[in-house]
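Let me begin by handing over the structure; questions about it come next.
The complex appears here without one of its protein chains, the remainder shown in place.
So that you can tell them apart, the chains are marked A and B in the order they are listed, and the count of residues begins at 1 in each.
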Amino acid sequence: MAKRIDVKDLDIYYGKFHAVDSVTLSVPPRNVTAFIGPSGCGKSTVLRTLNRMHEVIPGARVDGQVLLDGEDIYASSVDPVQVRRTIGMVFQRPNPFPTMSIRDNVVAGLKLAGTNNKKQLDDIAERALRGANLWTEVKDRLNKPGGSLSGGQQQRLCIARAIAVRPDVLLMDEPCSALDPISTLAIEDLIAELKKDYTIVIVTHNMQQAARVSDQTAFFNLAGVGQPGQLVEFNDTEKIFSNPNEKATEDYISGRFG
Amino acid sequence: MTSTLSETDRLASEPAFQQVSTRRKAKNALATVLVWLSFLVAVAPLVWVLYTVIVNGIKRIPFTNWWTQDFGSVLSDEVGGGVMHAIIGTLEQCLMCAVIAVPLGLLVAIYLVEYGRNGRLAKITTFMVDILSGVPSIVAALFIYALWITTLGLPRSGFAVSLALVLLMIPVVVRSAEEMLRIVPDDLREASYALGVPKWKTIMKIVLPTALSGIISGVMMALARVMGETAPLLVLVGYSAYVNWDLFNNNQASLPLLMNTERATNSMEPGSVGFDRIWGAALTLVIIIALINLIATVVSRLVAPKKK
Partner (left out) sequence: MRPGDRIFKNLSTGAGIFVVTLIALIGIFLLVQAIPALGANGVNFLTSRIWETSDPAHLRFGILDLLLVTIYTSLVALVIAMPISLGIALFLTNYAPRRLARPFAYIVDLLAAVPSIIFGLWGILVLAPQLAPVSQWLNSTLGFIPIFSTGNVFPNYAGTIFTAGVVLAVMLLPIITSLSREVFERTPTAHIEGALALGATRWEVIRTTVLPFGKAGYVGASMLGLGRALGETIALAVILYIPRGRTFDWSVFDGGATFASQIAANYAEFNNPTSAGAYIAAGLVLFVLTFAVNFAARSIIGERKAD
């Protein structure tokens, strides 16, 4: 549970296109790390390499290492499917499985991996839904379809689904951009609680959100038009937002571009 | 004496909006009339054909013997008997066709959407599926004749017909399954991968169930279409007036084959035995096709992912 991630000299390529250049950073366990930066700077791309999701796109590859508590997830003996079982992901738009009920959605990761014991699954579903602050709202309608919830509830359902398998790390790719402000606040409160048990990395284009929820912040930027994205500065959130080292960071934070 | 009027007065006395010229209006009206007319021209034969089938065929349908007897014990100009043998043949041949064509067509659709994407093999495959959909039913029948009967030396049978029907059903299944699979948002696939579910399981347990309702619809429509095919029946199986449950041996009746046989061997005068049989069989076929379409709509609604 709650492992640290060390990224060492990570380069990301789509076919011949060099998308991200030489990223090195360390994500401490039981902390929230935010990736911020303008559109197209590579922050989502880097996030996806942390659970090897980029490999879904043909031709995508990386050079470098991503270490989970010291073990390289890109070692040749490692199965990407296994990596994704220990590093979970929540997406920008809530995507509950439409053919499953709420309860089945939550335990989908376990059911598809073969767990069949009904009592066990029910217990796990309750634990995960409580962990996602959704239990009280849905406990009486666990059999209803996953799509019958509001947007904010659906996203918490997806979070419950991700934590039900007890991952070591939880990756969140702009989890609130499709939600209204009230649901966003609910998710941010949830993140503050989840970090007690999980290592969280969150990509957000909302700087204030990064300032609110994260302990460390990584600022990414494009070197120029057509150039690969790069990590400009990585530091404690407080430092990044009050007294950053790099001028580019300062410019982005104060809204001079982005 | 327009020179004494000021410019503004002159402009104000003309209508503000120019009328569209009568010529343009007339052309527009003509186009509208022609277009509405063409729709009616399409509806008219449909109504006429259905009316003919229903009115001419209704005579023997409401009687149980029509559905439970065959023509084995009845002479060709004798009233009586039924088309059970033809119904059984049609259903058996088409269901056997579906058993082969549906999994095969589904796999091709899965290949095109999930694996092949835009690769060379996928492009060639999708092109060939298009070509296959344009192959005439008689050519499909001749191919099976050349393969099954001449080369492999096997006898004519209902099963040979099923094989020819497979060639005709596959492209329809592939196209509709492919469309349904493409509609499933990539979001869902990604959510599944992110949970550590392998690709094949994602396809089987997430993608297919989400697309299932549309696929079932498409399959049923394809089935209804092959039920009416006659050419393979002429070349690949013989007509029998008796019920034959054996798909693999001997002659077997089917509704289109029965209609063709009656047409060739019996009188078509209104009111004659042949007339009643042929239109009765036509109406039976239409009823079965309509039933299949109805079942397809109901089942696909039941299976569709629910919102509430």
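Assume contacts are C-beta pairs under 8 Å (C-beta built on N, C-alpha and C of every residue); 3 or more make two chains touch, one makes a residue touch a chain.
Bear in mind the structure is a predicted one, so any value in this text is a computation, not a measurement.
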item	value
Displayed partners of the chain not shown (whole complex)	B
Options B:I58, B:L95 or B:M268, residue touching the unrepresented chain	B:M268
Residue of A:D9, A:D63, A:D79 or A:D236 touching the missing chain in the full complex	A:D79
Chain not shown, touching residues in subunit B	20, 24-25, 27-28, 30-32, 34-39, 41-43, 45-46, 48-50, 52-53, 104, 107-108, 110-112, 114-116, 118, 121-122, 124-132, 134-140, 142-143, 145-147, 150-151, 167, 170, 174, 178-179, 182, 198-201, 203-204, 221, 224-225, 227-231, 234-235, 256, 259-260, 263, 268, 278-279, 282, 285-286, 289, 293
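Please note the rule applied: only the chains that are shown with their structure count from here on.
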item	value
In the complex with subunit A, residue positions of subunit B that touch it	117, 185, 187-198, 201, 205-206, 209-210, 212, 305-308
Parts of subunit A lying in touch with subunit B, wherever the complex brings them together	51, 53, 56, 58, 81-86, 88-89, 91, 93, 95-99, 108-109, 112-113, 144-145, 147-148, 158, 161-162, 165
